Every structure is written in structure tokens, then in C-alpha cells.
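Every protein chain but one is kept in place in this view of the complex.
Here is subunit A:
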Amino acid sequence: MSEAIERARTFDAFPDEGIPLESPLAWSFEHVGCPAPGTHSRVMMRERQHDHLILRGGAIVLDEAVRAVLGLSLPARPLELSQGERASLQWLSPDEWLAVLPQGDAFRVETALRSALGDASVAFSDVSAGQTVIELTGDDQALRELLMKSVVYDVHPRHFAVGKGVTTVLAKTSVILRRPDERRWELVVRRSFADYVYRWLLDAGEEFAIGVERDVTAGETT
């Protein structure tokens, strides 16, 4: 533990066992409802609960530490998304990256990065409680049409290739839109806007008979 780590006053924000972790969408699932996916559903939606860590600093300084800790290289080009088996890293701005990690892993990664970086000028913020990931899967054409109704960004595959991620406007709110692979789109939404985005997507996806799959294993308390 170097002096820099002590100065940074880090703490593990992930609750201990026995304290239920409530999803930002818990209220929505309860009150807005989750239409069950059927055979005619062309779009599926599900929430993925992950930890989110914002990394700020110089690309060259961060790259080495990130390779050592996460086994991923830092996306160097704008709007790039690099993915590993357990974590992903996204370019947000020239000195800012978003790491999406398995739930409960943010503190370990943050501490490891701080030890690896020593006194370098960097900043890490754990924003796990502030945002969540909504994943959309299904029929290509239906997904694209749903997104075309919602975001101002061009989501045609010719313009939005796999491995790209952008921060853009979805129905007047900001959202991070990512395309991790051919079959999936991910929306990183702010906690306070999660219900709004959820309702918007249900409404926009109605014509594709959108279905909501609930992850029963993670964070389920009721």
C-alpha cells in the first residue's frame, strides 16, 4: 500500500451479505410490469447488474495498469469498446474510460489499479450505484427499428459496427449505447432515468412484442 492509496480514502461500497442490493429498476418491474417474452417476441430486454468504474488519466499510464489488472488493453481510438470474458472497457472521452465489471468486483479492481499506478495522476470513481445496464437482444431488424425511434445516433451497421460505444441522446436523456456483439445492444442508463428509459423501451418495443427477461439469480429479494 503506497501513500497515494491511503490518501485516496477508498472504501468498498458493495454491501455486505444480508443487505439486499436493489436494482434501479426494482420499482419499475413491480409497478410498470414486465411483459413476458413469447414466441412472437422479436425483441428481448433484460437488466444486467454490473459494477461500473470510471477511469480517468493519461492513456499511456493507464494502459499498462489495466492490462495487468484486467487483462484488457485500453481502447485508444475514440468510441472504441474492448471486451474480455468478465470485463469490458469503453472509451468515453480522450482521458476517460468506463470499465464494466462483475458485480462486487469494483473495489478489488480499483485497489489493484491504484497499487499498480502508485503516484501517477489518475482518478477512479465507482459509479456502480449510479447506473445500470439494459441489454436488448433479438431480431436484427426489429432492434434497429426500435433504436432508430429512440436515439439520435445512426445505428445502421455500416455506421455502428460491433465493438463501438457512444454516449448519445435517447428520448431526451443521455445514455451510453454499446454494441458488444452482433446479437446484442447494451444501454448504460443513469439510475434516476432507468424507470423512464424502461417505460420508453416498453412503449417503443410494443410493436415488436417486447418481452422482459428477469435475472432471478442476481439481487432478487422479493
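One rule holds in what follows: a contact is a pair of C-beta atoms (placed from the backbone, for glycine too) under 8 Å apart; a residue touches a chain by one contact, two chains touch by 3 or more; residues count from 1.
The rule is short, and it goes like this: contacts and distances are computed from a predicted model.
One subunit of the complex is not drawn; among "ATP-binding cassette domain-containing protein", "Acyl-CoA dehydrogenase", "Sarcosine oxidase subunit delta" or "Tripartite tricarboxylate transporter TctB", its UniProt record names it "Sarcosine oxidase subunit delta". Only one of A:Val69, A:Leu89, A:Val166 or A:Val212 touches the absent chain when the whole complex is considered: A:Val166.
From the options A:Val32, A:Leu79, A:Ala112 or A:Ala209, the residue with contact to the chain not on display is A:Leu79. Residues of subunit A that touch the chain left out of the display are 78-79, 92-94, 96, 152-153, 166-169, 174.
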